[in-house]
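One protein chain is absent from this view; the other protein chains keep their places.
Chain naming follows the written order as A and B, and within any one chain the residues start at number 1.
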Amino acid sequence: MITVLFDGIAYGMLLFVLACGLSVTLGLMNFVNLAHGAFAMAGGYAAVVLSAHAGVPFLLALPVAFLVPAVIGAVLERTLYSQLYGRSHLDQVLFSIGLVFMAVSTAEYFMHSSKQFPVLPEYLKGRIEIFGIGMGVYRLFIIALCGILTLLLQGILVGTRFGSRLRAAVDDRRVASGLGINVGVIFLSTFAVGSGLAGLGGALAGEVVGLDPTFPLRYMIYFLIVVTVGGTTSITGPLIASLLLGIADVGGKYYVPALGGFIIYTFMIVVLLVRPQGLFTRGR
Amino acid sequence: MTKSELNPAVANGLKARQRWHPAEVVFWLIAFSSYFLLPGKHLILNEIAILALFAISLDLILGYAGIVSLGHAAFLGFGAYAAALFAKHINPDPLIGLAFGTITTTLLGFITSFLVLRGNDLTRLMITLGVALLLNELANQLGWLTGGADGLQGVEMAPLLGMFRFDMFGRTAYAYSLITLFVMFLIARRISYSSFGLSLNAIRDNSLRASAIGIPVNRRLIAIYTIAASFAGVAGSLMAQTSQYASLDVLSFEKSADVMLVLVIGGAGYLYGGMIGAVVFKILQDWLSALTPQYWHFWIGLILVIIVLIGRERMSQGVAGIVASFKRKTPAAPGPAAKAEG
Partner (left out) sequence: MATVLETVGLEKRFGGLVATSDFNFKLEGGERHALIGPNGAGKTTLINQLTGVLPPTAGKVLLMGEDITHLRPDQRVRRGLARTFQINQLFLQLTPLETIALAVTERMGHGNSWWRPVGSRAGITDEVAEIAGRFHLGDVLGEKTISLPYGRQRLLEIAVAFAARPRVLLLDEPAAGVPESERHDILAAVAELPREVTVLLIEHDMDLVFSFAERITVMVNGAQLTAGTVDEVSHDPRVRAVYLGEADHG
């Protein structure tokens, strides 16, 4: 029971790191980016290629897994995404679905369709007992790393000039540009960091769920649940939503495997019906 | 201008809206002659006709009422499984099965329509996607009924009207699908020129004003969502009956995305877009999957990206513009003539 809860928390933390970038793109740029998972996959495959094929230690592969999608994200933001900010949600959806399809096929072409896993160092494997509870070392590592990242993000958002500008821009883009804030730079950097975090999440998730080319499609709904249920106004909303989703998903699959994905889909539909603005935002 | 001077212009203008344009007649002549002119292509023509009907269904909610759906395949797939199961376990007659598939899908559409009323585009995207995923999961888990990941096999249809057997060349199948498409198109066309259809356009353009002229917005959206579901149910039934098979990919996200692309290629909001898009899409698919069998979705993705970057309006003007320009030239339209007087 506690082990399931523990695994659920680790999974939830992972989902948060994977999805928090999407929450910013949605809140800040009002852009529905269904291709977010493609960036996560890029990071995941970067980790797989480095650790499993090139023999680079896993911990050194992680920064690369952040940088690769961050750079791709920055380039795409400047060249393509930025042209679509003012467009209808339908256009954004079609565009990002197109990107997903291209990413899936590209991954299939280069990485084949079987599941692949990054190679972990020995010290991250195995289980340890703390207070009589068995815990996977890697899951503990995930919780610790994602926890640090969350605190770091919160610190940046609350404590820095950039963070306050970012929050101003999320609250009201017109106000932000009226204050002389360079919205373009903020968009670019948050998009790149968000994509990088997704890539890092993808690299960390590789060991847990395995990477295959359909990753962006399989997890699209999870990311969307995190941002719609958690809202886009704060970091705590998506965090709590991620943890709930992670625990519900792991617990559901453990205790009632026959129900499969029903629990989370039903959960999402019910939440959206009761609170279309998300669970943790005040209705406007 | 006084009322009596305007009367004829108003009457003509309203009549001209729903008048059949010669280009429409030509379109259907070509469609029906394809049955005789392309005898070796009946199988793919059948698929085109079914995809066209599915696209018309999406057009009814997206193009007419402005509801964005990421999970329209839910209704196609539900109709397909309903018709296939009905044929396998209850009655193999195609028309009775078609009725069954359609009615059950209509019910599903009605129930889920209440879910899309709430919230904005994004919540609608999520809800429609969620419903489709839920059904996909359901079909996957109920293996004893649906065959799970292997698909539902062993569906055998009785001859159409007791006379025409479904042959392996798709002759009966295409005739059946094409005629059904035409009938459904006539219904959709009639709906689109009715006051109900016009009120949907109004809701799409501005729902605040729509309610300010007395339109009960939610009730109209429920109605059109249900109607669109029944259209998709017909398409799904046809698909299962003519292929004598139903599999999980009829419920997949790719199916929902494909039909959006179909509508985007042809242009939304005038019914013919879905049909023209279906032709283009199937030809593209045929060609691309011959070129790179495994990776053809890459090209589909690329096409989507390019279309959006060029601009959907400009893109579909290539197709829809031709139709629209014909319509504008109809002499009964009050605009230019009356303008000269004023």
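By definition in this document, contacts are C-beta pairs under 8 Å (C-beta built on N, C-alpha and C of every residue); 3 or more make two chains touch, one makes a residue touch a chain.
Remember, it's a predicted structure, so these values are computed and weren't measured experimentally.
Chemist: Considering all chains of the complex, which shown ones does the missing chain contact?
Modeler: So, spelled out: the chain left out of view touches B.
Chemist: For the chain left out of this view, which of B:37, B:163 or B:208 touches it?
Modeler: In the full complex, the listed residue that touches the missing chain is B:208.
Chemist: Sort through B:143, B:162, B:216 or B:311 and give me the one touching the missing partner chain.
Modeler: B:216
Chemist: Which listed residue, B:130, B:170 or B:197, touches the chain dropped from view?
Modeler: Final answer for the missing-chain contact: B:197.
Chemist: Considering the whole complex, not just the chains shown, which residues of chain B touch the missing one?
Modeler: 1-7, 9-11, 13-15, 17-18, 190-191, 193-199, 201-202, 204-206, 208-217, 220, 223, 227, 333-336, 338-339, 341-342
In this section, only the chains that are shown with their structure count from here on.
Chemist: Using mean CA coordinates as chain centres, what's the chain A-chain B distance in Å?
Modeler: Inter-chain centre distance comes to 34 Å.
Chemist: What residues on chain A touch chain B, complex-wise?
Modeler: 26, 32, 80, 83-84, 87, 89-91, 93-95, 97-106, 108-109, 217, 220-221, 224-225, 228, 258-262, 265-266, 268-269, 272-273, 276-277
Chemist: Which of the residues in chain B end up touching chain A in this complex?
Modeler: Going through chain B, the ones touching chain A are 62, 68, 70, 115, 118-123, 125-127, 129-131, 133-134, 137-138, 140-141, 253, 257, 260-261, 264, 294-298, 300-305, 307-309, 312.
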